[in-house]
Structure formats: C-alpha cells, structure tokens
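Removed: one protein chain of the complex. Kept in place: all other protein chains.
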Amino acid sequence: MTTSPEIARARTRHRVAVLGATGAVGQTFVRLLADHPWFELTELAASERSAGRVYGDVTRWLEGELPGKIASRHVVACDPSAIESDIVFSALDSAVAAEIEAAMARAGKLVLSNARNFRMDADVPLLIPEINPDHVALLQGQRSNRGWPGAIVTNPNCAAVVAAMALAPLHQAFGVRQVFMTTMQAVSGAGYPGVPTLDILGNVIPLIRDEEGKIETETRKILGRMESGSVVEADIRISAQANRVPVEHGHTVCMSIGLERSASPEEAEQAITEWRGAELARNLPSACLPPVRLAIGDDRPQPRRDVMAGGGMQITVGRVRADPILDLRLVALGHNTIRGAAGASVLHAELLLSSGAIREP
Amino acid sequence: MTTSPEIARARTRHRVAVLGATGAVGQTFVRLLADHPWFELTELAASERSAGRVYGDVTRWLEGELPGKIASRHVVACDPSAIESDIVFSALDSAVAAEIEAAMARAGKLVLSNARNFRMDADVPLLIPEINPDHVALLQGQRSNRGWPGAIVTNPNCAAVVAAMALAPLHQAFGVRQVFMTTMQAVSGAGYPGVPTLDILGNVIPLIRDEEGKIETETRKILGRMESGSVVEADIRISAQANRVPVEHGHTVCMSIGLERSASPEEAEQAITEWRGAELARNLPSACLPPVRLAIGDDRPQPRRDVMAGGGMQITVGRVRADPILDLRLVALGHNTIRGAAGASVLHAELLLSSGAIREP
Amino acid sequence: MTTSPEIARARTRHRVAVLGATGAVGQTFVRLLADHPWFELTELAASERSAGRVYGDVTRWLEGELPGKIASRHVVACDPSAIESDIVFSALDSAVAAEIEAAMARAGKLVLSNARNFRMDADVPLLIPEINPDHVALLQGQRSNRGWPGAIVTNPNCAAVVAAMALAPLHQAFGVRQVFMTTMQAVSGAGYPGVPTLDILGNVIPLIRDEEGKIETETRKILGRMESGSVVEADIRISAQANRVPVEHGHTVCMSIGLERSASPEEAEQAITEWRGAELARNLPSACLPPVRLAIGDDRPQPRRDVMAGGGMQITVGRVRADPILDLRLVALGHNTIRGAAGASVLHAELLLSSGAIREP
Partner (left out) sequence: MTTSPEIARARTRHRVAVLGATGAVGQTFVRLLADHPWFELTELAASERSAGRVYGDVTRWLEGELPGKIASRHVVACDPSAIESDIVFSALDSAVAAEIEAAMARAGKLVLSNARNFRMDADVPLLIPEINPDHVALLQGQRSNRGWPGAIVTNPNCAAVVAAMALAPLHQAFGVRQVFMTTMQAVSGAGYPGVPTLDILGNVIPLIRDEEGKIETETRKILGRMESGSVVEADIRISAQANRVPVEHGHTVCMSIGLERSASPEEAEQAITEWRGAELARNLPSACLPPVRLAIGDDRPQPRRDVMAGGGMQITVGRVRADPILDLRLVALGHNTIRGAAGASVLHAELLLSSGAIREP
C-alpha cells in the first residue's frame, strides 16, 4: 500500500463516528480506523438496545483482537444529537439506513454509506476513487436538491466493486460493451450472524436476493462519466449471476467481456498492470498502487490466498484469456468487507478530505 | 426412477467387469452394480499393484458400506486375458485408458469408458441416452475402421453432461445458439485422493485443467445429429469457465443462453418439465423420468439438497429467468460421479443391451 | 433395522401431532413419521406466527424433499385445545417447552419431549428403550404427583445419548466407574438457523453452553436402576468437555473409561457386539439390532461415513483400545437429530404403545 506520510503528518486527525459499529462491517470499520493517520475513531453508535452500554460487552468480536481502548467505550445512539463528529461512517442495514443516514446529512454530517438505499439516486455519488473521483461533484446538486448542510456518499455493492475495478482499466483502454459475469461470494457478505452453517457447509446457494440487479446497474453508474453535473451511465450491457459459496472473505467474479476495440489477452493484461487509477486517489492512505494486480500462477486468484492483497484494498485478476464468443475471459477477486465495504468508505473520506470537500478541523 | 421390471426379469444377468475398481469412480460402479437387475458384477480389475489381492484390503472405501460379497473378491489385472466378461465398465484414468480400453475392444469386449481419450474421435459415440441414442450407430464405422470385434462407447465429461442435459430440452424446442456457462464443481470430480484440503477448505480454485475446452466441444457433439453415419456437431457457440468449490458431490452450472426462437422463462420451464428424452431411454433401469426436473424453491438447485434427485441420475434446473443480454439465464445441477460418470456408463450399457447392440447371454 | 411387520399391520395407526414442526428437529419428526407403520402424522403445530398458515410456506425445508401431502397442511397453534391427537411429539425449544408440554399433559396427552426442562425431574422418565425401558414406571408417580391425566416422557441430550448407548454394554458387563469424555458435536445440534457460518467454517468452538453438565448428569440417570418406584442414578463419575465442529450431522465422543471389573479391548468389543439391549425394545419399528455396532476400519467412526448406520438410530463405536491410565479408550458416534432427538422420541412412543402404556386407538 502506498501511504503518504507527509500528508498524514500535516493534519490534525478528524474525529469520526461509526454507525452500526457492532455488526460485521462496523467491526471492520473499527479495525481500519483504530490507527488511521487522518481519522480518530471517537464515537461508536449502534441500535437503541446497545446504546449506553460498553462496546466490548455488546459486540461479538469476529476477527483478531478488539483494541482495548475501543472495547471500553460506551456505545451511543444512532441519533444526530448524540454524535459530535462531522464525519460519519455508516455500516447500517438498509432497513434503517435511509432514515438515519438522511437525518445525519440533515444535521450537517458527511455520511459515508455502505447501504444500498441512496446508491442509485441521481444526486448521490457511487464512488470508487480510483475510477470516478469526479462524481463527487454530484454533491453540489445533492445539497441544493435536498437542502442538506451535510451530504451522503455511497460505496458500491461488494460484488459490483470487484467487477467495476477489474473492468475499469479495460473500459478506459478498449471500451467495454457487454459482460456476462458469475459471482461466487463469501459468507461475510451477508453480515453476522448471516448465513446459517446448515445452509452452506459443503454447499453452493445460487441466489443472493436482489444482488444481480445491483451488480448490473451499479457497475454502469460507477463507470459512467460526469456530464453537465450528472452521471451518464456507461453504455455496457451486463448479465450477472450471483452465488454464495463456503468462503469466509472474498468475492470471486468470472467474466466474459465484449469490447469496442478488440484486445488480446496480452494487451488486456498490459492495460491492467499499467493502470494507476485516477491521480487524485493515488496517494491516499488507504489506496493501493496498482489498484488492480495480476495474479501469480494460472490457478489464481483464490480467495484464501489473494484476498488480503494490498491490505484487502487491492483487486486481483487472473486467467485473462480469449473468450470463444466475445473478446476476453478473466477472473477477478476482492475483499468484500474491506474493499467492498468499510475500506471503501474510509478511502472515500480520505478522497473528500484531501480534495478539500471536507474542511480541515 | 422408472424401472421396468418386466424387461428386467426377462433376462439372465450379464456378467460384467469394472476396470479401475479401487478408485472413486470405480467404487461408484461397484455401488451401482451391486444389485443391478441386468448386470452381475463378477470381475474387479485394477493396477498391477492391486491385482491378486483382496478388493476390501486394497480399497479405501469412501461412502457407505462396502458390500461383503464384493469385499472378499480378488482383484484381477486390467488385461483382456484376465477378464472373462464381455461388458467392461472402465473407470481408468486417462493416462492409461487409451491403451487398455483399446486392448479390451480389440479382444472383443464392449467398453463403457469414462476417460476423455476417445470421446471426440469421429467414430466413437459420446452418449447421453436421453439425448442421442442414435449416436450408437457410429459403432458400425468404428468396427470397420479399427477392425475391433468389440467397441468403445464413451460418456461425457462430468460438467458437460449437466450442461447438455439442461440444454437438450431447450435446444429441441427453441434451438440453442450460444451459451456462456460458469461451473462450480465438486471435489469428487477430481477423484481420490484428489484435491488437497489445504487447497480448497474455505476457498475457490478458478481452474480445472483442460476442463473448459472439454465442456465446450463435448456439448456440441452430444447435441449433434447423425447424418450419413457421422455426427454433425450442433452449431452452438459456447464459452465455459470452470471452478472448483468445497462441495463433495454435484456440479453446479450457471448459464446465459441465446436461442434461435426466443422463449420466455415460462416457456422454457414448460419445455423442461415436459421433456421426456428419447423413447429408447425411458424404460431403462437406471433412467429417471423426467430426466430433468425443475427445482422447488427459488434458491435451488443446491448440491447438498438436490444432488441425489432420481438416485443421482436426474438433473435439477432452477432460477430460469430472462437474461439481460441473451434470452435466458438458469442454473443446472447434477451428480458428477453418478450421472456424470459411473451411472452414465451403466445407463449406456442398458441402452445397448435393450436396443440389441449387445447380444443376450 | 429390524421391523416387525406383523405387529405393525395388526394396528390401526395412531394419530399424532408434532409441536415445533417447522424447526430442524420438527422437520426430522416429519420425515420419520411420514410413513410410520404405527403413527399417522395428522397435526403440525408451531408458534402463533405460523399457526393458520400452510406448512410448506412457513417452513424452510432443510433436507431432501418435503412430502407433498404434508406441505399443504395448515399449521395449528401449540395449544391443547387446537390439537386432537393424544400422542404429541415435542420439538419445542426449552424456552417455551416447560409451559406448553405441561399444558399438553394436563390436557391428557402423552408428550414425547426433546427439551431439557423436565429431564432431570425425579418423576419423569429419561428414556433410552434399549437401556432403561423400566423407567417408564415413573409415570405412575408422575401422574399422582402432578395430577395429570397425560404424561411427559423425555429423551436425553443428543450427546448424552451417544455416550450412554456406548457405555451401556460395558456398564452391564463390567461396571463403569468413571469416564472422561470429549465431544465433537455437529452444527445441526444447535438447530436452525443455529451456528453462523462465520463462527464455525474451518474452526472449532470449545463451548456449548450448559452442555457438559447435561451430559454428566443425564448419563447417570439413564444408566440408573429403578428401586422402589424411583431411579437411583448410576454411581459413575463423569467429566465431559463439549466442542462444536464443522460437521453437519453426528456427534463424536472420545472416552477414557474406568471399570469396576477390568476388561481388555477384545472383551469390551465382544460385550458391545453381543449386546442386544432390553428385550422390550428389540422389535420396535424404529429400533436397530444391534443397537451399537463396531466400526469397520481403524480410523472410524466418522460422522460423514457412519452417521446413517441403522437409519440414523444405531450407534457406532470404534478404536476400542487400552487406556494408559484407566481401562479403555474408545470413540462413539451417533446421529444427533435422529437418535439424539426425533428418532428417539418416536422409539419411545413405540415402546409405550407396544408395552400397553398407551391404549390402542
């Protein structure tokens, strides 16, 4: 990972809050923010049931060790009046996210959302900083449309981000016209408690409710271009099939890709390895250069072996080869709770801060 | 399963041999033939190392209980002179199958092969009795070409058979033009010891060596039609991506399908449920009617829950829905060591026997 | 399995109900009772939320196919006034079992309970028909103590039943004095949804809350003897450690056993293989003879390969060998939702019916 300590040291750390801090994605936020150079995690918010109690007592900590200084914090309510931070990372479930996230924006906070609720709204950026940092410009319209002093920025569905990151270098180099994709998604994508063991041990479930539509539409918005203050979706036809597999972390996506300008597998690999993503994103603390890497070995990427590339922020692509019908076939992999959720939001906050969209404290 | 006891009882049981009887597919043959109405398993052949020894001693029995009457048999060598049966089921690995299976055919035996070696030879039937029983007619050419008193009949790759069975009703009703398919294949497809646990526990491996080409070419031959004594391959463009997943038995295939005559998901489901397969195959002891069934529930088929449909001989199809680019999307599932290997060969022998290609004993 | 068709045919089938019919154990009852020779499953009861709705709609069916005739039944409430059957199989969770099961007994019904609530009450039989069918005599006291026209009979904890069945032949032959046991228990023991995948995939959890105490105390009651109308617990010291492992069905128990009269492994194996259990239990439809079998192979029993022995009603014991400190070491395995839950209750009802404790319909 490429970090830029000069930038980091120049700043006083911003105080930030996590909404939904006790869940699986909330915990990932806690891990990623525990020692962040720009942000200081000062508020942990969760449901009424947990509010007022000690974080370590109400959280079933899933991975590694819960940092002691955080374990002893008291949980606050997901209510704007209870939260002082101006930057709010939201790991809220979509069932409650719409209401709470809007209330936070209305109260002047910048909300980095993981929920699907606002993603496809025309005035809400669906960000991947390496691909579309200019989509941040939607916030002007968002503020005037909604009269919010704050704002909401969303990150994509955890499978869409893997697909979009793998497609971006090819789309920029050759133009992607159509994609057939089949995903094999990790159980952590369903949160905790999430998938019952009796459903998935030694099994595959060929359905993740509402997932395929999200992958198809979000990918087009992510790869879209700003025009007159709006995002014009990329003109790509996408057919997605989503499956759950007994993997802990890491969504794998098999793709058959049709291009506007034909490219050989070698040319595609070169486009991927040379891609650095948008200038604005390259020196952010959570960014990884290159954002997408080629897998080593012809039987990769594999979730167990490649998911932590770049601290979980890098996408790994492998098996780039000719497609018998379209132009290319390939397999992409990314970490669904880091790159596909909490890590993405942290990167978004870094982008907004470094680009001046957030005022220095 | 539909069995036809009249036919069964009318016959004296044919004595048969299994080549490669100690391996995973060989054991499946042993299970399926232990109480077969038409065949009596009298000879168990394996490598030199095992020949002369007691079957139960040299076999690591993988599932259920090894029938006692078979456990005590002595293993014979995979040599035509050591085998009396005229019908020989071969579970041999492709590394040795070419030589031994040819020697068996040369010695007058009918070989039901699971290896890939002869599958794509123009004079060798690549059978699925419900789809192409007329391909048996290739045997005349095979005999004259090769001067064999016996013959070799092959069954398809274990993923190709799942795909071909799911496509056959659609191909016959609407004409299949192109298919994108991604497989999630069980570890038993790699035999025993097969896939090391350290490679697949909680993991996905996006490569099964040489598998994708087999799926693409075999499916076209299976769905091809006899013309002037040869098989004319079906004119279908296929792009396959093959993955190994931590599932014991059952290959799952996600497909996006383009048709000649467009069909709605409802029409496709109707075509599948009404399909009975070729007349000749319907009353065979190992056949299942219907050969393909629709899954119950919108999150099926699932290997753990559907793989044993029809005793492992039935294909389950689910999630039939419109495709955003082509016509249809669906998910198919079948048992890779029964329908995709040993059970298929047993069905072939039944077809050949009932159609007179094998003489009564 | 040994069934006694003469007995079966002689009877009109008793109508029975299942309480908690939508859960994991409830579904196992449905499967076992779907074609039972003595019982006809006519009533499916579940929580208020499901009552009045169609069983197939409110049940996430976990294994195999839900019989069509049962899928279309309407669920009734777990209320004595809503249930006509005199025999009631209860798969209720212990949180609600105490109240509902007592209400059923008060209303005159015979309750076959899977919950822990009444198991250790002095006037409630904790049955294993092969071991302690005479404990049924406690029902007289139960009726007079509680003034119930009906009665409650309980089956043991799903790990205790495996341990007790393996110990019974040794206890009867040599006297068991003390046992150290460590269990490795399947996820289905926790019901559905039960154990989250993120907790157990590739993991071991060395705690099953309250389980160890149940194993220790219940085993002593099961192996206890009737004396003056009460059960005198067996004088066995037991230390149990319980673990959850990523296995679907089948609890494995490693035991070190101290005996009153020392026995060699060979003598222990002989005692096990010769054991037939109590006379009264031998010809019941769900009974298996022998009740305990020795595993074939020195690396057995294994849950995946041995759990369905005797239709899930037989216990498999292996690795009987000398213990460096006590007398014997061995490994026992049994099916936790069949032998350890629903199948046990069905067997109890069969025992009560055949022994006259239940009147003929």
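By letter and in written order, the chains are A, B and C; residue numbering begins at 1 in each of them.
As a convention for this text, a residue touches a chain if its C-beta (ideal position, glycine included) is under 8 Å from a C-beta of that chain, and two chains touch if they have at least 3 such contacts.
No experiment lies behind these values; they were computed from the predicted model shown.
Summary of contacts with the chain left out: across C:Met184, C:Ala281 or C:Leu352, the touching residue is C:Met184.
When you scan A:Ala34, A:Ile296 or A:Ala322 for touch with the missing chain, the hit is A:Ile296.
Only one of A:Gly23, A:Gly189, A:Gly202 or A:Gly312 touches the absent chain when the whole complex is considered: A:Gly202. Of the residues in subunit C, those that touch the hidden partner chain are 178, 180, 182, 184, 201-207, 216, 237-239, 241, 243, 245-248, 252, 254, 256, 298-305, 318-319, 323-326, 329, 331. Annotation for subunit A: contacts to the undisplayed chain at residues 62-66, 201-202, 296-297, 305, 308. The omitted chain makes contact with subunit B at the following residues, 24, 62, 187-188, 192-202, 246, 248.
One rule holds for everything that comes next: only the chains that are shown with their structure count from here on.
Centre to centre, using the average C-alpha position, subunit A and subunit B are separated by 43 Å. Centres computed as Cα averages put subunit A at a distance of 48 Å from subunit C. Shared interface positions of subunit B, i.e. residues touching 2 or more other chains, are given as 201-202, 305.
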